[in-house]
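With one protein chain held back, the other chains of the complex are shown just where they sit.
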Amino acid sequence: MTAWLRTGDPFAVQATDLTLAYQQRPVLWDVDLEVPQGVLMAIVGPNGAGKTTLLRTALGLLRPAAGEVRIFGRPYAEQRRLVAYVPQRGSVDWDFPTTALDIVTMGTYGGLGWVKRPGAAERSRATAALAQVGMQAYADRQISQLSGGQQQRVFLARALVQDAQIYLMDEPFQGVDATTERAIVDLLRALRADGKTVVAVHHDLQTVAEYFDQVTLLNVRRIAAGPVEKVFTEENLRLTYGGRVAGIGGRGNGTPLDMSP
Amino acid sequence: MDLLSDLFLDYTLRTVALGSAALGVVSGALGAFAVLRRQALLGDAMSHAALPGVALAFLVTGSRAPLVLMIGAALTGWLAAAAIVYIVRASRIRTDTAMALMLSVFFGAGLVVLTFIQRQPAAGKAGLDKFLFGQAAAMLESDVITMASVGAVGLLGVLVLWKEFKLLSFDPDFAATLGMPTRRLDMLLTSLLVIAIVVGLKTVGVVLMSAMVVAPGAAARQWTNRLGVMVTLSALFGAAAGVLGALLSTTAETSTGPTIVLVATGLVVVSLLFAPARGLVWTRMHAWRSQRILALEAVMSDLAALAAQHSSDATRPHDVAALHAVRGRALVDRALGELAADGLARRHDGGGWSLTPRGLAEADRLARMRRTPDNDL
Partner (left out) sequence: MTSAQVDVLLVAVVVAAACAIPGTFLVLRRMAMMSDAISHTVLLGIVLAFFIVADLNSPILILGAALVGLLTVVLVEALSRTGLVREDTAIGLVFPALFSIAVILISSLAGNVHLDSDAVLLGEIAFAPFNRFAPFGVDLGPIALWVMGAILLLNLAGTALFFKELKLATFDPALAAALGFSPALIHYGLMAVVSVTAVGAFDAVGSILVVALMIGPPAAAYLLTDRLPRMLGLSVVIGAASAVGGYWLARLLDANIAGSMATAVGIAFILVLLLAPQRGLVATARRHRHQRWTFARQMLLIHLATHEGTPSEADESRPDHMQRHMRWPPDFSDRVIQTATDHGLIVLKNNQLHLTPQGRTEARAAAVR
């Protein structure tokens, strides 16, 4: 009997007792994560806290040493089509000969299965998704010719095309301009209004309360998790960042309170 | 045009041209992926590592059939690639070191096996040393058929798994989240690179075959931003380099491999210089033009600022000595000349300059454009 069946309410994403080590060096120690459906959740913690690792484990990209991740109560491999992924910008090859529209079309590959190529239907869906993030004018641009914010919006459009229930994003606000940041926030809220669930690794502590409903504070172990207003306290932040945070409003000594420009 | 008529009439030349074209198409198309996946040097390591495979295949089977030698070459080439990946994963040795090590060790082992062959009765040994630098003239119809068939298998693989290979090369993590078996696809695509290499071994030779895998792709990348176009162009460039190089080497009696490689390098140089949008000549000209436009705009806004200080008469002449001091005489004078030619500024009798009413309007428009925040940057 797994936990969600006992509580009767399957979480969108649920990790239990997740432990993961690189070369026996623990990156996640016995982490539990429960993300209810229809919320925007931020994962917050210092560098090396295992935030990206947690996301990658949820996506089945890493194999945990212990514990498991379930998507609506079932293993990821069975629920792939319900999950979309926005990788950290910079994890792809920028000089690759591909256009913005082409990248968004890649979001349809999962539904196509082997061998079959994307056709007119897939391309029109991709065009629509590009329009949704305000990038239709740039459909034919090569990706390195786009600004950081534009690139990020292209990758968001790719996730939108996947038409998923759960969106996992690795630092979607990193290195984007103010306009894109607003566009992303609007998009996140639209997703929530549609009953979708978003889990995002986030660096900017000052905007957590504004952008997200729920937060998980992580530093190798889970420090706290829940609604932002209950969990996002100075005490918990101090536990997470090891006493280096002076306060949410001010800058602590050397702590990356605000990573986005 | 003797060469051209020979090409259609002469059996050997025709065979050479057909074979080199096949080799070029295959190595060009499959090599494009190697270029994108940063496997240029892996290709070099694999082609050197093919030598012991060729020698062993001959030693074991006693056959010089092209398919047999290709299979041998592919096996050791693939083994070297696997060893490189394994050493990097299992130890602190890094990729460049693992590649250089495997390249030289496999090649050395190949030399050892070659000496075994040389000790055999003379009948069998001829031909294998050609694998070092390749010899197009020795190409037979059976070679061409084998090269084309093996290459076709490789090309078919790319066609069938096009979108999978594309995503794997661009964003492997995303491919994995879609449920694609990225490790197996990676191995498959690397195996296709082995095919691209072994197809050309007899014509170009183990030492230089890596260039045939790299050069067409590097040239093709400059002309397009679409993968499909790039792979097609790469195949065409490969074929052009193959045919031209092979024919040149046959008529000029130079070694085939080096000649083909130099032709392919020539294609790369032309592409790097003249490809639209990316080529160096193009980007230099573009930079030069935008610098000139920037200078024009700067001088215009300077003049507009001077005019604003004397609101009574906006077109009254100003001494440009101050502008000379700030921006440099040559730049300012050239810009003023161009502005005057466009009717945006004019020189007064006393030697002073001012903007024309049209110039003032244009400067105002530019200033307003600059004040509007650029949303995209």
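As written, the chains take the letters A and B, and residue 1 is the first residue of each chain.
We take it that contacts are C-beta pairs under 8 Å (C-beta built on N, C-alpha and C of every residue); 3 or more make two chains touch, one makes a residue touch a chain.
Being a predicted model, the structure only gives us computed values, none of them experimental.
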| The chain left out here touches which displayed chains? | A, B
| message | Can you say which of B:V16, B:A211, B:L227 or B:L306 touches the chain missing from this structure? | response | B:A211
| task | From the listed residues B:S27, B:Q222 or B:T250, report the one that touches the chain absent from this view. | result | B:Q222
| message | So one chain is hidden, and I want to know which residue out of B:A21, B:A50, B:L103 or B:L296 touches that hidden chain in the complete assembly. | response | B:L103
| When the complex is taken as a whole, what residues of chain A touch the one chain not shown? | 3, 16-17, 19, 21, 24-26, 29-30, 32, 65-68, 95, 220-221
| request: Would you write out the residues of chain B that touch the absent chain, in ascending order? | output: 35, 38-41, 43-44, 48, 87, 90-94, 96-101, 103-112, 114-116, 119, 129, 132-133, 207-208, 210-211, 213-215, 217-218, 221-222, 254-255, 257-259, 261-262, 265, 268, 272, 278, 280
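The working rule: only the chains that are shown with their structure count from here on.
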| note | Separation of the C-alpha centres, chain A versus chain B, in whole Å, is 35
| note | Residue positions on chain A within touch of chain B in the complex are 56, 59-61, 77, 80, 83, 85, 87, 91-93, 96-99, 102-103, 106, 109-110, 112, 114-115, 117-118, 142, 147, 149-150, 158, 177, 179
| task | Spell out the residues on chain B that touch chain A in their complex, using ranges where they run on. | result | 36, 160-164, 166-167, 169-171, 173-174, 176-179, 221, 224-227, 229-230, 375-377
